[in-house]
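Here it is: the structure, laid out below.
Shown here: the complex without one of its protein chains, the others still in place.
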Amino acid sequence: MAIRAAAAAVRSIQEGTDARMERLGRAMLRARLLEEKLGSLYRAGRIVGGVYLGRGQEALSGAGGVALRKGDIFAPLIRDMAGRLAFGEPMEDALRAYLGSRLGPMKGRDGNIHRGDLSRGILPMISHLGAMVSTLAGVLMAKRMKGEKRKVGLTCAGDGATSTGSFHEGLNLAAVERLPLVVVVADNGYAYSTPNERQFACADLVDRARGYGVQGHSVDGTDPWVCAEVLQGAVDRARGGEGPQLVVGKLLRLCGHGEHDDGLYVDSKIQRSERGRDCVQVMESEMKKRGSGKEWQSWRAEAQAEVEAAVIKVSAEPVPDPFEEDWSATKSGSEAEESGSS
Amino acid sequence: MAIRAAAAAVRSIQEGTDARMERLGRAMLRARLLEEKLGSLYRAGRIVGGVYLGRGQEALSGAGGVALRKGDIFAPLIRDMAGRLAFGEPMEDALRAYLGSRLGPMKGRDGNIHRGDLSRGILPMISHLGAMVSTLAGVLMAKRMKGEKRKVGLTCAGDGATSTGSFHEGLNLAAVERLPLVVVVADNGYAYSTPNERQFACADLVDRARGYGVQGHSVDGTDPWVCAEVLQGAVDRARGGEGPQLVVGKLLRLCGHGEHDDGLYVDSKIQRSERGRDCVQVMESEMKKRGSGKEWQSWRAEAQAEVEAAVIKVSAEPVPDPFEEDWSATKSGSEAEESGSS
Amino acid sequence: MSVTYLDAIRSAQEKALASDPTVFIYGQDVGRFGGAFKATKNLAERFPGRVIDSPISEDAMVGMAVGAAMEGMRPIVEMQFADFSTVGLNQMLNHAATTYWRTGRTCPMVLRLPSGGTPGSGPFHSQSMEAIYSHYPGIVVMTPATVEDAYTMLLEAVEMPDPVVFCEHKLLYYHLKSDHLPESAVPALRAQVVRAGRDVTCVTYSAMVHEAVAAAKELVEEGYEVEVVDLRTVKPLDTDTILASVARTGRLLAVGESWPWGGASAEVVARVAAEGFELLDAPPKRLNAKDTPIPYHPNLWAAHRPTAVRIAAALREVLRY
Partner (left out) sequence: MSVTYLDAIRSAQEKALASDPTVFIYGQDVGRFGGAFKATKNLAERFPGRVIDSPISEDAMVGMAVGAAMEGMRPIVEMQFADFSTVGLNQMLNHAATTYWRTGRTCPMVLRLPSGGTPGSGPFHSQSMEAIYSHYPGIVVMTPATVEDAYTMLLEAVEMPDPVVFCEHKLLYYHLKSDHLPESAVPALRAQVVRAGRDVTCVTYSAMVHEAVAAAKELVEEGYEVEVVDLRTVKPLDTDTILASVARTGRLLAVGESWPWGGASAEVVARVAAEGFELLDAPPKRLNAKDTPIPYHPNLWAAHRPTAVRIAAALREVLRY
């Protein structure tokens, strides 16, 4: 098994790495720049509620999005702007959620990270951590029953989310059903302010894989090349019928839990360690080292232009109007009202 | 660590095995005979609701009860008559729960397996599987905060219960707090009718120990001597500050899920395998082999007499009277009523 | 032929599986074993791969159904007992129920809850949870009282575009019988006058309908005609039918097997008081279970829940005002 996988990895490195790394690098940059813009909009008071960024986690998240194909399903969590953009969420939809545009898939009814569009293969998350694992498993069960083959589901979680009963039940169910599900845990050392040692007692969260009877993979979440390779491997294995895959990436959240949080509780020793590296900088300097600095600069410029255009566009979009709103939480309710029989 | 434990095991075998095995053997017999009586009472229509037996699981369950000391806490589950009796639950209390006696700790308000008496160190279970793990962890946290040292908590679960979010959250919490908690999983191959392969995908549930960062122990649940030794070892380690212990025993439920269930879904191959041995018979024949057949017979006779006396006694006890009942679910509610201000 | 309430539920599921390939059943022991109450007996054999045993993971069971429903399937999830649905509640209240309004995508699934008290079933195998599910927006909550309704309403539940909580009453499973399954159906979202009367309206649902009818019969001897309204579905509530009945009788008793604080009976009384105030000739009254856990011992249980005797007493109070 291990040998076959390694061979597959080498082959894929030869064939598609450059294109894949370009997709990843671009997604990382687009996410980073869009999120920086979201931070400014928040500080300018243009976003109500909260802003939750994935700074420092773009490589791991983006690699998940890059590893998927059209027709696959992505169930992102809080810090997955890069994965979303890589998988095909339009920047506009991210902005629409935050700015409450009526034209976004959430129509201003839900906002910020609680967004998605299943017609694009992206499940809209609910806040309750761990909940999306079983939901994604359900999508995959449905696809299996409908006879749709070789479709993979990938979902993300933090170290903290692994403590939820939902996470456990969902992953166990997926393992029993041997579903093509990849669960990516971004272990950034903290859940809000709570450090790993108050969250779990195992040496490494990847140690849980065996207990679920699934394959486990560790990855340095600060290294885009390693992330791309490991995530692609996990997705391929899931697609190949090897059942759920648990990928655990180590990295650091290079921002607060939300933009209201200064994150001062993070241990400065970890910040200065390898784990505290900024994956975007890692990629930039490696690109420069490889003589591709210019390419990187052009990706960045294009991303910046895209962000600016998207902000201008979405800022001009209408916000919801309570008087035009359909206040029916059920479809049968709406129908009843339409037919005048409420 | 392993060496120290082995040495301790040898020492305890030399010093206290015989007494311990007598306690275990007696508990197993008392449980078996009491449960057979409960079955008859049920079939005779004297018990309303259901009857849930632990036939075949007496060695593992009883060994847990035997390994504990006064001052420890036991949180039994469905099939733990042997553990309860070994730890000190009076037979009468078991019967009172089933027959709804007003004099039992549950006063007819709750019944059958949903019984306990914290003044004896036994937590009354709620039905929701997995729920008692965190509750017992809470008792142990309280004891630690109150400065009560070297008190162990032991709780039981089935293979099916390990799939609950509660089980996961509770064990993880206990591991983070490094509590002196022993979790005994009786893997009897089935959860009601559902076989292991529809419940989990790992090779062995003990593989989960590492993912929780706790020590794991496998045990042949049909062998009373092995059960006694492994359970005592786990309890001693917990008491010694080594944190939570996960014990997984393999065995078979030699009865239906409840007495209404014929259990025909159980694979006859497993029934004929080692796993399907009856631990009570195993102990009986081993005792005979060792020349202690008479002793065994006397234990059995004493147990039988105890069962009969208890049934006569409890059958004569009053049942609850709705007109005398205090129908206040809160203590402040009762107090308000007492002071006439409802 | 004689069909029980449980047969009706089994038959409805069989029909749904046969007529719609997107329907499947998921739950503990629902497969070969046929479920704890045998509501899915033989269905796994007849529909291979579509009647699936789940692990003991209520949260994941419901979460799975949400995902499958969003992806175009129509899952039916069986809880072994309604009481255990508390551990799957979040996926129902915050995921299934919010999906349509938040995302515009429907989430057509049915959560079957074996509900209500039976002798000796105690605090954790007796609960009626309709109040919890009805309080949150986005869920239809059905509480059938008859063999016919168990059948036709479950079929309608499976076809609805919304998540439906289907509260079956365990006490009716085996005892309640009918001659045959119905050919036609009263729409599930409509309440129904199951016994006409001019003196007082008794609004109730599920097993209590039978207690109410028994109470009504008792009161005939005293010269009273009690109109019994079966809500059938408690969310949304068919206020029109209730008000029309109160308009006829001028008096109201609302009965629920669940606890008193804020359940269906409070909702009924609050609506009638607000929207039908002038129709009332006497104070509306409520009768519910006592506000404690549901007792194990049959003596206590019989005193804890509303019964025909207690309903008759409450009706007399309303009548004699």
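Per-chain residue numbering starts at 1, and chain names A, B and C are given in the order in which the chains are listed.
Operating definition for what follows: a contact is a pair of C-beta atoms (placed from the backbone, for glycine too) under 8 Å apart; a residue touches a chain by one contact, two chains touch by 3 or more.
Worth saying up front: this structure is predicted, and the values here are computed from it rather than measured.
One chain is not displayed; in the complete assembly it touches the shown chains A, B, C. Touching the missing chain, out of A:57, A:135, A:199 or A:222, is residue A:199. If you put the hidden chain back, the residue from C:10, C:50, C:105 or C:286 that touches it is C:286. Of the listed residues B:64, B:83, B:100 or B:124, the one in contact with the hidden chain in the full complex is B:124. Interface note: of A:108, A:170 or A:233, the residue touching the hidden chain in the full complex is A:108. When you scan A:25, A:100 or A:221 for touch with the missing chain, the hit is A:100.
In the full complex, subunit C makes contact with the omitted chain through residues 59, 83, 86-87, 89-90, 93-94, 97-98, 101-102, 123-124, 131-132, 134-138, 235, 237, 258-259, 261-267, 269-270, 272-275, 277-278, 280, 282-286, 290-293. Although one chain is not shown, part of subunit B still touches it, namely residues 105-107, 109-110, 114, 116-118, 123-124, 126-128, 131-143, 145-146, 165-166, 169-170, 172-173, 176, 328-333, 336. In the full complex, subunit A touches the omitted chain through residues 47-50, 100, 106, 108-112, 114, 126-129, 160-161, 163-166, 191-194, 198-200, 265, 319-323, 325, 327-329.
Basically, only the chains that are shown with their structure count from here on.
Taken together, subunit A and subunit B share the touching chains C. Chain centres were defined as the mean of their Cα atoms; on that basis the chain farthest from subunit A turns out to be B. Taking each chain's centre as the average of its CA atoms, subunit A and subunit B sit 44 Å apart. Distance between chain centres (mean CA atoms), subunit A to subunit C: 40 Å.
Residue positions 54-55, 57-60, 87 of subunit C each touch two or more of the other chains. Within subunit B, the positions touching two or more other chains are listed as 163-166, 198-200.
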